[in-house]
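All protein chains but one are shown at their positions in the complex.
Let's look at chain A:
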Amino acid sequence: MAQATSPPEVAEQAVRTRRYSSDAAGLGRLRAGAFVAPALLLVAAFLVFPALWVLYLGLTNYRLTGAAAAEPQFVGLGNLIDAVVNPEFWSSTWLTVEFVLGSAVIGQVGLGFTIAWLLRDRRGPLKRLVEGLVILAWILPSAIVAFLWVALLDRDAGTLNALLHTPGYAWLLDHPMLSIIVFNTWRGTAFSMMLYGAALGNVPPSHLESARLAGASGWQQLRDVVFPHIRGHILTNLLLISLWTFNDFSPFLLTAGGPDGKSEVLAVHVYKVALQSGELGTGAAVSTIILLINLVVAVFYLRLLRSKK
């Protein structure tokens, strides 16, 4: 009879569930928690705490030097109002939008996709050379890259002026935004190129061939086969690149925000307000606004991603 053997089995099962959890790794909450705790602590110490600290600083009149540095006073939304009233903040915001649209959305995504598309079927030295050069621009340290670009664009001894036979032309002064947009496009295209290279590898060849047999042109193949297939990649790429570029500080290394604030993107603006003028409270308030803008951008892209079906 079945009953004779059933009860011990149940008891044994109960013991087993206590020993091994039913989750995929068989760890249970406690042990799993112990595994991730060190990582969570690091994240808390270096990401969550500074972020909260900035939020708090934004509500005080904390300064780099002087009486307010020793005993900051709580000023509520005063800093936020100061920051928003400042016309430099709005010009910086607008410049940042230009910077993001120009160097990230059009520059890096456009150029990265174009290179990936042109190299998709290629093998051999040409592909490796192009990829190598593009990736080199990405992995060099910012300080070195900035030095190279200053050397390229320098008014008197710059390589570009020598090439174009336009001695004395001050690129960084006459076209500061164009300079940092081209610079950042050059610097960051590798990421998009590699991401699209991988994404294009996932487009089934038979779908492209099917479109070709129907007589689809290159553009029609992109529109009807490639873009629908890599839509998720495009959105993820746009999200990451927009946020990175929005918070990018490296334009400072080229133009220091100048001349006359003409290339002072928000990251540079915060630096100037908080560290050069010493108004840490106001700088923190601007940072809070940047954080909010980042959140809005992220939510916008994630919504688009989710509406996939």
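We adopt the following convention: contacts are C-beta pairs under 8 Å (C-beta built on N, C-alpha and C of every residue); 3 or more make two chains touch, one makes a residue touch a chain; residues count from 1.
What we mean here is this: contacts and distances are computed from a predicted model.
Visitor: Absent chain per UniProt: "Alpha-(1-2)-phosphatidylinositol mannosyltransferase", "ATP-binding cassette domain-containing protein", "Molybdopterin-dependent oxidoreductase" or "Glycosyl hydrolase family 2"?
Guide: "ATP-binding cassette domain-containing protein"
Visitor: Given the contact definition stated above, which residue among A:Ile139, A:Leu213 or A:Val296 touches the chain not shown here?
Guide: A:Leu213
Visitor: In the complete complex, which positions of chain A touch the hidden chain?
Guide: 204, 206-207, 209-216, 220, 224-225, 228-229
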